[in-house]
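One chain of protein is taken out of this complex; the other chains stay put.
Let's look at subunit A:
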Amino acid sequence: MSYTAWILLTASLVGLSCGLMGVFLILRRMAMMADAISHSVLIGIVSAYLITRELSGWHMMVGGIIAGLLTAVLVQWFNSRGVQQDASIGVVFTTLFAIGVIMIATQVGNAHLDVKHALMGEITFVPWDLIQLSWFGAIPEATLILIIVLIIVVIAILAFYKEWKITSFDPMLAASIGIPVALMHYLFMSLVSITTVAAFDAVGAIMVVAMLITPAAAAYLWTDRLSIMLILSGTFGVISAIGGYYIAVFLDTSISGSMAFATGIVFMISFLCSPKHGVLAQHFRTVKM
């Protein structure tokens, strides 16, 4: 595949996985949690590197899941001890992120792992880091990881669709009929963590938040059905990823920045035009009346 094709594929995979996970994030009112996890996985990635001394996507994945879960557990813990939810999120992730940054600055000193890369990602490097699959040929490692993560995300959503739906909508009822609400929460948080780590190489910690939240927030404006919201959000994610790439080429600027910008455009269009909540639709409804 050509260089551009790999980048477009990688970006689309990011858009799709993040779009799907994002739906449950915003329905569970956990947009802030995405922000937190996207930053605190850094400490997991750096720790994985320091322990194994190699930059392998798989080690990072494990480190990222542990860091993501640690974030979720700590936030929950502070919250149950009387710290407000948003304050405990703010405290936990900035602290973990700061430790990650200090570790990179003092321990690692490696060209492949620097703070700017972690924050902004560098999708243009992705196609250079190839690995060989016997039955397929050469494929960028980041892309392969994203494919696997997407498969895991889709399987998990299909398997736990009703559990995540009911624990998002009515956790009290869920618990009263015997659905393990806490287990489903941490399972979900693990998936958010692996999605974030997988998207890291491509778009970095800051832009991954845009990919997680904005397409889902836009999809929410168009439909009253959870299943359709998932499809729309995934589609918006892919459109933003591909659109963002071409915006970046056209303006000769940062790809991850342009992708995040594209999600913003999709959201603005939805906000103005969606039939249900859209500003224009509401305007015309009032004019008609």
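The rule we apply is simple: contacts are C-beta pairs under 8 Å (C-beta built on N, C-alpha and C of every residue); 3 or more make two chains touch, one makes a residue touch a chain; residues count from 1.
Rule of thumb we're sticking to: contacts and distances are computed from a predicted model.
Trainee: Suppose you had to identify the omitted chain by its UniProt name; would it be "Phosphonate C-P lyase system protein PhnK", "Manganese ABC transporter ATP-binding protein", "Phenylacetate-CoA oxygenase, PaaH subunit" or "Carbon monoxide dehydrogenase"?
Mentor: "Manganese ABC transporter ATP-binding protein"
Trainee: Of A:R53, A:K162 or A:H283, which sits in contact with the chain we cannot see?
Mentor: Once the missing chain is taken into account, the touching residue is A:K162.
Trainee: Touching the left-out chain: which of A:Y220, A:F236 or A:F267?
Mentor: From the options A:Y220, A:F236 or A:F267, the contact with the absent chain belongs to A:Y220.
Trainee: Tell me where the left-out chain touches subunit A, residue by residue.
Mentor: 27, 29, 82, 159, 161-163, 165-166, 168-170, 172-179, 220, 223-226, 228-229
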